[in-house]
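I have a structure I would like to understand better, so I am pasting it below and will then ask my questions one at a time.
A single protein chain has been omitted; all remaining protein chains appear in their positions.
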Amino acid sequence: MRLVLATSAIALAPASAFAVDYLSAEQAAKLMFPEAERFESHDVSLDAAQMQKLDAAGVRARSARWPVRVAQRGASTLGYVVVDEVVGKFELITYAVGIGLDGAVKQVEVLSYRESHGHEIRLPAWRRQFVGKTAASPLHIGDDIANISGATLSCSHVTDGVKRIVAVVDLARRSGALP
Amino acid sequence: MAAGSLKWFVAAGVAALLSACGGGTGGAPAAPTETALSAQASLGEQIFKDVSLSASDRQSCATCHSADTGHAGPNDLPAQFGGALLDQPGRRSSPSIRYLASNTAFHFDSEGTPTGGFFWDGRATSLQDQAGRPFLAANEMANPDLADVIAKLSRAAYAAQFREVFGADIFSRPDDAFARMTLALQQFQREDLRLRAFTSKYDEFLRGKASLSEQELRGLALFNRADKGNCAACHPSAKASDGSHPLFTDFSYDNLGVPRNPALAHNADPAVFDLGLCAREGGDMAARTDLCGAFKVPSLRNVALRKVFFHNGRFKTLKDTLTFYVQRDTNPEKWYPLNPDGSVNKFDDLPAAYKANVNTSEAPYNRGPGDVPALSDAEIDDVIAFLATLTDAVR
Partner (left out) sequence: MNRRLHLSTPLRRTALAASLLLAATCSHAQTATEAELARKLDQLAAELASVKAQLQQMQQQRAASPQVTQAAPAAPIAAAAPAPVATSRAEPATVLSSYGEIIYNRPTRHSEMAQADVRRFVLGFQHRFDAKTKLVTELEVEHAVTSSSDPGEVAIEQAYVEHQLAPTWAARAGLFLMPVGLLNENHEPTAFYGVERNFVETAIIPTTWREGGLQIVGSFDNGLTLQTGISTGFDLTKWDASASDGRESPLGSIHQELALAKARDLAVFGALNWRGIPGLQVGGSLFSGGASHGQAGASARVTLWDLHTRWTPGRWDLSALYSRGSISNTAALNAPLVGSATLIPQSFDGWYAQAAYKLWTHEDYVLSPFLRYEQFNTARSFADLGPGLTPGAGATERAVTLGANFQVSPGIVIKADLQNFRENKDANRVNLGLGWSF
């Protein structure tokens, strides 16, 4: 695992706009649901039973708390956007997953990527592989998701992350935690 | 600067002295160059050539280390004569003193191989140490003691220079004066360009400025090839990675089982053996009987100028020497006397107990009677042609 020797709290001030931060969470959400009027924040909290269910399904839940942005137009819900961070090899990769009402992945966007290798995961070709995946899909490198040569860790960690988010949102919808 | 003008004065003085004396052997008169010798070295040069520093009044360092033969023995005697009447026979041939500046004191390297040291048995620790010993050796310059040498030095033509460089009262302190004298000799050997010229055809070839003839190139190949001459194993021929040109010796020791030389006076007594490394003066290697019969690997630079080969001067031509190397084991009867029972007394210059020390494992010594020698006659000629390229251009 990464041993981070020194880190400080999340910065609230804007960092460099162009460096390796490609999209903000808000921009990504708007891309995924252009017809949405607003995004409401819901925090999904999984209880112990739900965490166990996830583990049984082969998904490591990682944390019990998941902030979800619910895309809404008027009174109806269009879908959900979850922003998450995973480690590539050394650096954090920030990405967003957009899920439709049917529980299938609508879009995946990479918000920031800082690793020296594997920038190709930002390409539409790689992200397109996730469109239509559900909680029932394997979502596994070498299975239904192709790897980027030389960036195996970034690819598998992001794929695991998408799988996790899809499973969490699916559970939350079934339990009524999400509109 | 005072030192600079002193240098010029000394150089001028040396030139005047040399032309006046008309003594010393060969070489073009030293023309002043940018690399003129330092004060100490120029004194050393004069001491080197000064025959008055010997008991016989006819022998200097230059007498036995003649520039004509690459600063090695001047004639084909196996050992030079010395003493007050020049009638005391020496025990070993005079080695070349060129290309010794990088040699170190005797030691065992990280693999336990004996390396370094001056003289055939490495008993002197430096050029300075070696330079002092012939002055007091009974069969060489044969001075009775150190004080005698200094007394002679104080009467030399360059004594005033000596005082100038080392102090006005130096001759009143004979031990110090002797140390300064040998220091000057060492400095001369380190600075003089004739002793480290690197002006041979082979050096130019390494610089990319000359090319070897076909025969010379064939000879180099045979010299290098591990399955033919394998000479480069002890006489390295390749440039070092820092760009320095090869000295054709690794300053190590080897026991070749060279045949006994009846022309050497001390060999008249069949019980006497020159055992080299293990029997050297001081007795520090007496316990290493595995090294009995081992002698220093000499440099092959200017080997074509030499008149005798090996520590006992047993061979007088390169042809004989190289033929011995490759036919020692395939035709031992050519080199060694026969025993009463008709068998060959191989390695006759070693007592029976130490014959096992002889190198029989490395090529070309690893063949047996009746085998084809590692080099044919024509190939030996090729190697000799190559060795001729190691002669420094005359300056």
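As written, the chain order gives the labels A and B, with residue 1 at the start of each chain.
Just so it is clear, contacts are C-beta pairs under 8 Å (C-beta built on N, C-alpha and C of every residue); 3 or more make two chains touch, one makes a residue touch a chain.
Predicted, not measured: the structure shown is a model, and the values here were computed from it.
Engineer: So one chain is hidden, and I want to know which residue out of A:68, A:82, A:97 or A:111 touches that hidden chain in the complete assembly.
Structural biologist: A:111
Engineer: To test your reading of the contact rule: which positions on chain A touch the chain that is missing from view?
Structural biologist: On the chain A side, contact with the omitted chain comes from 1-11, 14-27, 30-31, 34, 36-39, 41-43, 45, 58, 65, 83, 85, 89-92, 94, 109-112, 114, 116-117, 119-120, 122-126, 129, 142-143, 145-150, 152-153, 156, 176-177, 179.
Engineer: Name, in rising order, the residues on chain B that touch the hidden chain in the full complex.
Structural biologist: Here the touching residues of chain B are 110, 205-208, 211-212, 214, 217-218, 220-226, 228, 232, 237-239, 241-243.
The working rule: only the chains that are shown with their structure count from here on.
Engineer: What whole-Å value do you get for the distance between chain A and chain B if each is reduced to the mean of its CA atoms?
Structural biologist: Whole-Å distance between the two chain centres: 82.
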